[in-house]
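Presenting chain A:
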Amino acid sequence: MSPWQAGLLLAFDLTLVLTLLGVAWQLLRGVNLFRSVVLFIAFGLLLSLAWVRLQAPDVALAEAAIGAGVTGALLLVALGRLRRMASGRHGGEGS
Partner candidate 1 sequence: MPIAGLTGGLSWAALIVIVPLVGALLTGLWPRAGGWVALVVALLTLGTTLGGALHVWWQGPEIHALGGWEAPLGIALVLDGLAAFMLLLTSVVGLFVTLYALGYVGRQERSGRFWVLWLWLWAAMNALYLSGDVFNLYVTLELVVLASVALVALASGGPALVASMRYLLLSLLGSLAYLMGVALLYGAYGALDLITLAEQVTPGHLLMMVAALMTVGLMAKTALFPLHGWLAPGHGSAPAAASPILSALVVKVSFYLMLRLWLTLFPDLATPALGVLMGGLGGAAVIWGGIMAMAADRLKPFVAYSTVAQVGYLALFFPFMLAVPGGWRAVVFFAAAHACAKATVFMAAGTLQRAAGHDRMSELADVMRGRPISSFAMGIAGAGLVGLPFTGGFIAKWLLVETAIAGDVWPWAVVVVVGGLLAGAYVFRLLGPAFLAGRGSPGRPIAGIMEWSTLGMALVSIALGFAGAASLQLLDATVTGPGGL
Partner candidate 2 sequence: MEPGGFLLVIILMTSLVPGLVIFFLREQQFALRTFFNLGGAGLKLALIISLLVGVYRDGKTYSFTLNLLPGIDLVLAADALSLLFATLSAVLWLVTTIYAIGYLEHSPKRSRFFGFFSLCVSATVGIAFSGNLVTMLIFYEILTLATWPLVVHRGTPDSFRAGRIYLAYTLIGGAVLLAAVVWLTVLAGSQDFTAGGYLRDLYPEHEWALPLLFVMFVVGFGVKAALLPLHSWLPRAMVAPAPVSALLHAVAVVKAGAFGIVRVMNDVYGIQLAADMGMTLPLMGLAILTVLYGSVRALFTQDLKRRLAFSTVSQVSYIIIGVALAGPVGAVGGLVHLVHQGVMKITLFFCAGNFAETLGIHRIEEMRGVGRRMPWTMAAFTLGGLGMIGAPPMAGFITKWYLGMGALEVGQGWVIGVLLVSSLLNAAYFLPPILAGWFGRPQHHWSQDRFRDGLLETHWMLLLPTLAVAAMALGMGLLASLSISPLYWVTFIVEFEYGYEHIWRAVFEEVDP
Partner candidate 3 sequence: MSRPRLSHVLTSLLAGALGVALVLILLELPAHSGLAEPVTEAMDRSGVGHEVTAVLLNFRGYDTFLELAVLLLAVWVAWSLGRQDPVPARSVRGPVLRGTLRHLVPVAVLTGGYLVWVGASTTGGAFQGGAVLGAAGVMLVLARPRSLPRVPRLGLRFVVALGVLVFLASGVGGLLGGHGFMGYHPDWAYALIVAVELAAAVSIGLGLVLLFLGGRVQGDDDDH
């Protein structure tokens, strides 16, 4: 591996890590729940990219399918149910 290739990869790693942290920070602020959930799914996908970089393709596959996919779906459906409860009974819940 040539030095500039290594440097490029390093830059990629740094960018990925910083993006992960940024996305995590944003989604955990919890200002808008729907945005948080969408960001979480994005986070999962980025994470599986990180797993690939860490030479763990099995984990990457599992993360993409389960961590991002299924968990994301679970979160979305839970959020939908929350909203429906809010509109059904109360007024301003689920912001």
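Basically, a contact is a pair of C-beta atoms (placed from the backbone, for glycine too) under 8 Å apart; a residue touches a chain by one contact, two chains touch by 3 or more; residues count from 1.
On how the list was made: all candidates are chains of the complex that A comes from, given by their letters.
All of these numbers come straight from a predicted model, not from anything done at the bench.
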{"item": "Single touching candidate for chain A, where 1, 2 or 3 all sit in one complex", "value": "3"}
{"item": "Residues on chain A engaged by candidate 3 in the complex (per definition of touch)", "value": "57-58, 61-62, 65-66, 69-70, 73-74, 77-78, 80-81, 84"}
